[in-house]
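With one protein chain held back, the other chains of the complex are shown just where they sit.
As written, the chains take the letters A and B, and residue 1 is the first residue of each chain.
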Amino acid sequence: MFVDTVVEDKALHKPAFLIGLSVTVLAIFFALNLTNTIFGEFLSPVIGNPEESGFFGRLAVSFVLTILFVGNLLLISFARLKIQILIVWIELFFLFLAFAYSFDLEIAYIFQNDFICSTESARAKLCTPSKIGLMISKGLFTTIYISAVSIAIATVIAIVGAVAKLSNNGFAYAISSFYTSLFRGLPLLLQIYLIYMGLPQLGFMIDAIPSGIAALSLCYGAYMTEIFRAGIQSIPKGQWEASRALGFKFGLILRKIILPQSIPIIVPPTGNQFIAMLKDSSLVSVLGIWELMFLAKKLGAKDFNHLEMLLTAAMIYWLLTIILEMIQARIESKYKQKT
Amino acid sequence: MKVKLSIKNAVAALSIALFSLSMSAKAGVVYDYIKMDNEILIATDANWAPFSYINDAGEMEGFDVDVGREIAKRMGVEVRFITPDWGVITAGNWNMRWDVSVGSMTPTATRSEVLNFPAVYYYTPASFAVHVDSPVTTLAGLNGKNICTTASSTWEMYLEGNLDMLNAPAFTYKVTPGTITALTDGHTCLDDTRLGAGVRNDGIIDSVPMIQGAIEDGYPIKFLGDPAFYEPLSVATDKGNNDPELDAELARVIAEMQKDYTLTMLSMKWFKNADGSSNDYTIAY
Partner (left out) sequence: MANNIKAQTNSEASPIISLKGVSKWYDDFQALKNIDLEVKLKEKIVICGPSGSGKSTLIRCLNRLEAHQEGEIHITGIELHERMKDIDTVRQDIGMVFQSFNLFPHLTVLENCMAGPNWVRGIDEKEAKERAMALLKQVKIPEQADKYPEQLSGGQQQRVAIARSLCMQPKVMLFDEPTSALDPEMVSEVLDTMVELAKSGMTMICVTHEMGFAKQVADRIIFMDEGEIVEQNSPEEFFNNPQNDRTKAFLDQVLT
């Protein structure tokens, strides 16, 4: 975003804004009434028994929380930009942890292993360190495997689809636009069921994992067709003309001139698609594929500890996404240097 | 003319190919395939401890799993478990993705349109349960209330008043709910009930061992009244791939397991009460 070179005073450093903010925050905390929480207990030397502290207790708790909140904002506002971002990130992360902690979960359950490895030596090699170990070694692996294969197939579909969509051939255009319309128009879960249950009715028996990969490839192929089409179209007409003037044929121009130049335009949104697909791959758990989401649900179901396992899966997905975003940023900056 | 002819030929060839493919998947050859591959594929939803679930080593475990292993052993073949969603199993049209369901399925008239039920191997009681703080004390108190259960289950059918079980002990509809909350994952019902009486539902109906397990895991719920009904639970095969030979073999194996008390032993192993006593669910009450 374009940042103007003229610096304005920070809103937080204007007394009027600061007072307005404090009053608003106070009102919100007061309305939420946190007297009977850990905060009330913390202040019990001042307000006495939180249960009986009444209006005064409620106001006191809100007041302290407001001072903490606004003071925190004010302190951060004096830091340099990068430090600011870091601190806010860390604080939000701890808020999220506190949110998860407030569920009153059995965190140890995640790392627990009921299976006794030593009793049956023949099975010892199948022993996993814990539930989280199983989710990573089996679930995460399957999730990445399915997503990677699907994105590769989707890329091929997208190139063919984009070329067809840009061609003058009526059949190619019609088939391609029908395909993108259909697969962008149906929920992914429905596509998974259609392929898994529908195709065998025509005599094409495909297993759960190929069904899942087919559904993901077709769905994301449809979205990526549009990305590739835009990428190809963004190359100036002059490149086609210069290539044509040299006597290059269509396939050669596409392969050697247009696609290499489209890559920097195509890669960032394709990376986004991959990240999105990684998460959407959880939908194939309905087919009984032992990927991350499936294991999270079933492992939690055994001892009725659903939220623990779902939170574990959430953290794994999140971490994975952060790593992928970092890789994507690197690839992007690499292409930026070259062109 | 030439072009037209060749398109016609192509269409004909394609439809013959499709037809023969779909035929090959339909004839009664499931048992032959099991014998040929020396492996039986058993479908069971892994969402139901203690019936079938995934242990911490990533293996299948539970009563249904043990029954499945025993069936395979007595048929003299290897066993492999497949874990599709419950709805996918009950929908039928398996197309030989798996051969048998050993997943505590109740035979109903609706399900028998797509599935065969060659042998009932045990019975479980289904019961209502409510939050411990619930004001409801009798089954009649649940009339007109919001009851939660698993979608496309016999419990849902019971709530709807159209439970068409086959070969089942007699039962009556004791509750007429005002709202039925049917969830794909029945466990969510338990978690909803935990939030408090009347927050997301007023009560649930589920199998007794299941509710028992939840209570033991500290869920603030209690049984309400006597079991609503007893449901027979059967192995199932695909009607689309109808194979009388396989059905006969399954019936023979189950009968054998009943006769030598293998099923009773397995039931005692997996279905324990809070006081440590065991239940024999292989007999209908």
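We adopt the following convention: a contact is a pair of C-beta atoms (placed from the backbone, for glycine too) under 8 Å apart; a residue touches a chain by one contact, two chains touch by 3 or more.
These figures come from a predicted structure and were not determined experimentally.
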Quiz item: Which displayed chains make contact with the chain that has been left out?
Solution: A
Exercise. Check each of A:E41, A:D207, A:E241 or A:E332 against the chain that is not shown and name the one that touches it.
Key: A:E241
Quiz item: Of the listed residues A:I257, A:A276, A:L311 or A:I331, which contacts the missing chain in the full complex?
Solution: A:I257
Exercise. Give the residue, chosen from A:K10, A:R184, A:K249 or A:K334, that touches the chain omitted from the document.
Key: A:K249
Quiz prompt | Hidden partner interface residues of chain A, rising order | solution = 236, 238-239, 241-242, 244-249, 252, 256-257, 260-261, 338-339
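The rule is short, and it goes like this: only the chains that are shown with their structure count from here on.
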Self-check item: Touching residues on chain B, where the partner in the complex is chain A
Solution: 17-22, 25, 43, 46-49, 53-59, 82-85, 87-88, 91, 93, 95-97, 185, 187-188, 190-191, 213-214, 217, 219
Exercise. Could you please specify the touching residues of chain A with respect to chain B in the complex?
Key: 112-115, 117, 123, 126-128, 130-131, 134, 137-138, 196-197, 200-205, 207-208, 286-288, 290, 294-295, 297-299, 301-307
